[in-house]
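To keep things clear, I will list the structure first and then write my remarks on it.
Shown here: the complex without one of its protein chains, the others still in place.
The chains carry the letters A, B and C, assigned in the order they are written, with residues numbered from 1 in each.
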C-alpha cells in the first residue's frame, strides 16, 4: 500500500458519492490529485481537475498513476476498474455503492491475478490524518495520532474517529474496507498493515452484521496481532435477516455456524479472542485508554 | 519446455484424432503416460491406461503432471484445457482439429496469464526421436539426429521427416505448432528453443498459406537465429482465398501488406531473410547438405 | 427478488434444463383448453414456503376435477398471499431425487455449486450430506463435473447432472442471481433427469440492468403494499422493527449503531432506513434528496412511529436541498398543528395530531450552516430538535417517544 503524499491519484467518475467539497478537501489535504476521467467529458475541467475520456490519456500525460478513486455509476464500476487495471494502476478505491455482486466477483478474480489492491466498493476510502486523504472521509473529524481504525462501515467510521478526536486520541490511519457483502481488501490485510505500521499503537475494529469477516479478524487478532485491539459491532439489536446480506441457511451447509452473519456470532468470536468490545461509539476512547497509555 | 522421458504425461479425451495405435506407439517410445481422463468413464481402462473422470483425481494419485495431450471433441477443448490449467499442468498439447477460434482466444488469454505453454490445436504434437513422443506423430518416419523441424502442418511434418530419414539425415526435435489460424506456441518460440538446443545443428521450417507467422519467423531468423534454416512452403500453386483463413482485406487496414496470408508473401519474406526455400519436400535434404556438413 | 415457480420453469426451459410439460392457468376455465395430458398436478404460484402442506398443491385426473381444484387453490391464501396464477403440470415417475443449487457465497466472494443426493433435506443436519464446489476462476464445465463426482455420481448420470449444473450456472451469471436451486431434480428409472421444482433469487442491485427483470419488479411494486414488497423483493434498504422511533441515516453501520443506541437507551426502534443508495422500489434513478423525501413519507405514514430520528454525519450529497426538505416538513407540521384544537386528553391529541416530532443529529463542518438555518425555524417546541451529539440526540428521541410518561 502506497500512502505517501507524493503518490499520484486519479478520480474516475463523479457520481453522487463524491462532491466538489470532497475533491476540494482532498486537494486541501495535499493529496496529489492529477486528473479526472469521465467518458464523454474529455477536455473539460471539473472541481479544478483536468478531465479526460480515458485512463490511458491521463497516463500518457502524467506518467504512472498510483491510486484511482472510482466514483462512476454502480453498473460502470467493473468497466472503470478493468480500465484502471489495464493501465497498470495497482491501487483502486471504489467509493460507489450499489455495485452488483457478480461484477465484484469478476473484478476480484482479475485483481487477484494482476495483484491489484481493491478497496471497497461502498467505501469512503482511506485517510492518514495530516498526510493524505484518499476518498470521501470528512477530514474534520480526524487528528493525527496513534490509533488505527479499520471498519466495514462508511459514516460509522467517522463517528468513531469523531469520538476519538473529542477524547483527545489522534489517529494514524483510518480505512473502511466497504460495507458491501463482497469487497476487495479484507480486515486481515488491514490488521496486518496496521500491526506493521510504526505510528500505530492501538487498533479499533468496527464491524456490522453480515458475512464472516469479523470472526476471521477475531481469530487473526488472537493469532498474529501484537498491538492492542478494541472492537465495536453495530446492529446487535437489529433483527437478523437477509436484509443484512447473510447467506442464511445455505451458508450452514458449507461447514459454518447456523449463527453465521449475525452480530451475536461476531461478538462471541471477539470474546473468544479476548478483544474488548465497546457498547457504543462513545465508549471506545475509555476502553482504549485501558489498553494503552496515551496522554 | 520439459521434454525429458521422465516427465509425467496425461491424455484428456480419446476422440478420432488419437487411436490405440498412437497410445501404444507413445508407450513403446518410452513416454511416461500415466493416465487418461474421460468424463463419465472413470474407473475404466483404455489402451492400457487407467481412466479418470477428473484431472485432479489423476494428480491426487500420481502427483504433478508435466504435460497433457488433449484429444477431446472440438467443443470440449476449452474446458479440458482450463481444467488442466486449474490443476497446474504447464504444458498442453492439443491434437483435436476443428476448435472454434473464439474458444482459442479465451484459452490463450488464460494461458498467457498463467504462463502455460499451449501447443496446437490441430497439431500432431512433438517428437524427440529416440527419446520421447508427445502426440500422434508416426515415429517410424523419424530417426535420431541433428535436424530440428518446426511446422504448422500435421501430415506434411512427417512427410518432411520421412524425406530426411530416407536421405540419412536424423532429427533432433520435430514439432508441429498446429495448422489452425489461431494456435498457442509460435514459430518464434520454437525457433528459439531449437536455436538453444544443443543437439540441433540445422532447422527446417515448414509453412503454409494463412496468417503472418512465416513472415514473422523470417524476420526473426534474420535477426536472432545463428543456426542454418531451410524453409518449405506448401500451397504456392493454390488460389488465394478465404478457404485458407486469410483475414483478407480487413487485414490490410491494420498496417499489413495486401498480400498478407498468401504463400507469395511468405516466400518473399524468406527471400528477404536469405533463407533457402525448397521447391518440394524431397529437395529439403539436398539444401540442408549445402548448409551443414553432416555424414 | 424471488421468482414464482412458473417463471423459473420458463427460464429453465429456455436455457435447456429439462422441465415437464406445463401450462400457466390464469383462471380455472383455462383448464378447458389444457394442452397437456391428464393426470396433472395443480400448484399455487405464491412466494411462501410449504404450500403443499397448506393445500396449495392438488392432483387431478379429469377436467372437472381440475377446475374444482383450481377454484379451490385460487381462493386459498398462503402466508397471506393469494395466487394470481396456478401452474398445471404433468406428473413424473421419479426413481431418485437430488438437490442442486448455485449460490453466491459472500464469505468466499465466489459462486458455489451445491449438490446432495437427497431432496428436501433438513438444513439443520445437511452438513455431511451436502457437497460443494467453489467456482474460483471463470466457470468451465469441469467445476460442474467436480460437484457431480463429489455427490458420488458416475457415468451417464454424472454427465447429465453436471450438464444441468452447467446450465444453472449460465442462468446464474446471465441474470445476476443470488441463488438458483432445483429441488428436487428427479431421476427416472432410465436415468433421465427432470427439474420438478425450482427457485430463483435475483440480486436486487442488478434488477435495473435487465429490462425483463425491471418489468417484473415494477409489476410487483404496483400490485403489492410496501410490506409485501419487502417480503417478495427483499428489504436491503433497512430494517423493519415495530417500535415507535423511526430512524433515517446515511450508511448501514451508522443506521445500525443508532438503532442500538436507541434500544440501549430504553427506546423502541421502528422502521430504520438507510438513505445511502437507491431503494429497491425506485424504478428510476434517485438523488439523496429524493430518498430523504421518500423516507420521511414512509415514516410519517407509519402509524406506530411517534418520533423520527435523523442521523447525518460528515457529508451528504445536496446538503442545502436536504435541509430544505426537512424544514418544509417541519413547517407543514407546524401550521397543521396550529390550526388544531388542543384537547385536554393527551391520547386524543396524539390521534388528531398528524405530525411526528423530528430529532435531527447533524455533525461535521458541512452542517454548520444547516444547523443554524434549522435552528431559526419557528416551530412547536417538540416539532424539531437539532443537536450535534449522537448520544444526546438518541436521548431526546427516546424522551419524545414517551409523551405520557413525561407528562406524569
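Rule of thumb we're sticking to: a contact is a pair of C-beta atoms (placed from the backbone, for glycine too) under 8 Å apart; a residue touches a chain by one contact, two chains touch by 3 or more.
Values in this document were obtained by computation on a predicted structure and should not be read as measured data.
J.: What chains on display are touched by the one that is not shown?
T.: Result: the unshown chain touches A, B.
J.: Of A:20, A:42 or A:168, which one is in contact with the hidden chain?
T.: If we include the chain that is not displayed, A:42 is the one touching it.
J.: In the full complex, which of B:5, B:130 or B:212 touches the chain missing from this view?
T.: B:212
J.: Using the touch definition up top, pick the residue from B:182, B:222, B:268 or B:292 that touches the left-out chain.
T.: Only one of B:182, B:222, B:268 or B:292 touches the chain omitted from view, namely B:182.
J.: Name, in rising order, the residues on chain B that touch the hidden chain in the full complex.
T.: Residues of chain B in touch with the missing chain: 16-17, 19, 21-22, 74-75, 97-102, 104-105, 108-109, 122, 136-138, 140-141, 151-159, 162, 179, 181-182, 206, 208-212, 232, 234-239, 241-245, 247, 249-256, 258, 260, 279-282.
J.: Which residue numbers on chain A touch the omitted chain?
T.: 39-43, 53-57, 76, 78-80, 82-83, 86, 110
The criterion applied here is as follows: only the chains that are shown with their structure count from here on.
J.: What is the chain whose Cα centre is as far as it gets from that of chain B?
T.: Result for the farthest chain: C.
J.: Once you find the CA centre of chain A and the CA centre of chain B, what distance in Å lies between them?
T.: 49
J.: Listing for chain C: what residues touch at least two other chains?
T.: Residue numbers touching two or more other chains: 136-138.
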